[in-house]
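Supplied in structure tokens, the structure appears directly below.
Heads up, one of the protein chains got dropped from this complex, but the rest are sitting where they should.
Coming up: chain A.
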Amino acid sequence: MDFKLSLQSETIRSVYPEAPVAVEPTMSVADVIVLMQTEKVAAVLVCDDDRLVGVFTERDVLRVLAERVDLSQPIRAEMSADPVTVNDDSTVGAAIGRMAEGGYRHLPIVSSIRPTEATGMVDVRGVMRYLVEHFPSTIYNLSPKSSRTAAEREGA
């Protein structure tokens, strides 16, 4: 399928959304960081009884470490509240546009029927994989630089 066409027709299910790691708003910042390390995730959803209230990402980790924030306080105090989301029926193109526009690398996916219920997370790495997979396979074999030296046929 044409790449352009697939960007606007395929849904975000194609960009490998991950089952999100969710935490309660009352969990401590320290516990959340440890959870992110053990689960090897770059972002967690903060959910209050299925209702998405915020996200906490690597960028937030960097900030709390830099500011030496008290890590025993609840994650609610340090999360990014009301995150930008995508619907589970959004297209790949829409998700990429939203990520590029806001500089987000993670977008919680919410149910199109119940917009407060998070069902997954789009990670920029999934988007990257999607783009790479939609290249012609020969790109994998391309040398990074063109090694073209002679503009003229030899002997011509």
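Observations
Keep in mind that, in the parts below, a residue touches a chain if its C-beta (ideal position, glycine included) is under 8 Å from a C-beta of that chain, and two chains touch if they have at least 3 such contacts; residues count from 1.
Quick note on the criterion: contacts and distances are computed from a predicted model.
Chain not shown in the complex: UniProt lists it as "CBS domain protein", one of "CBS domain protein", "UxaA family hydrolase", "Raffinose/stachyose/melibiose transport system permease protein" or "ABC transporter ATP-binding protein".
Only one of A:A22, A:L71 or A:V84 touches the absent chain when the whole complex is considered: A:L71. By the touch criterion stated above, the residues of chain A touching the omitted chain are 2-4, 7-8, 30, 33-34, 36-37, 40, 42, 58-59, 61-69, 71, 93-94, 96-97, 99-101, 103, 105, 124-125, 127-129, 131-132, 134-136, 138-148, 150-151, 153.
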